[in-house]
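Complex shown without one protein chain; remaining protein chains in place.
Up next, chain A:
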């Protein structure tokens, strides 16, 4: 029952744990993150043997004061947004654990693993069918979209 905000305490612990055991192909920008724990920049390599082999991606995690009870806001950022049926060209990701199925027992590490696995199981590089409409009309924050989750196979 420490007096620091639970979210800060938890993020501090997560950062330590991430630095100690980063998921394969994933690194956290600890210089940036160390300054402000509420925003993390994560570098992710396309996994070998998948359609994304050799590509490099950047993910941004934003944490609210209710983290880990509320999910982090996770988007792809930077010049290379993976072309994938669940990733919009503005970097938003349609992945149920990022909203409805988020659990406080998940972590940055487990989110990264889910995203790596989502990319790895992709059979054909293409954007979601509603990409252009969504990108035009959506809020900047993907958590403000009411996602319909379908097609668990990719």
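One rule holds for everything that comes next: contacts are C-beta pairs under 8 Å (C-beta built on N, C-alpha and C of every residue); 3 or more make two chains touch, one makes a residue touch a chain; residues count from 1.
Rule of thumb we're sticking to: contacts and distances are computed from a predicted model.
A.B. asks: Which name from "Trm112p-domain-containing protein", "Trafficking protein particle complex subunit", "Ubiquitin thioesterase" or "Elongator complex protein 4" does UniProt give the chain that's left off?
C.D. replies: From the listed options "Trm112p-domain-containing protein", "Trafficking protein particle complex subunit", "Ubiquitin thioesterase" or "Elongator complex protein 4", the omitted chain resolves to "Ubiquitin thioesterase".
A.B. asks: Which is it among A:30, A:80, A:110 or A:132 that touches the chain not included here?
C.D. replies: Spelled out, the listed residue whose C-beta touches the missing chain is A:110.
A.B. asks: Tell me where the left-out chain touches chain A, residue by residue.
C.D. replies: 1, 6, 10, 13-14, 17, 68-69, 96-97, 100-107, 109-110, 137-139, 144-146
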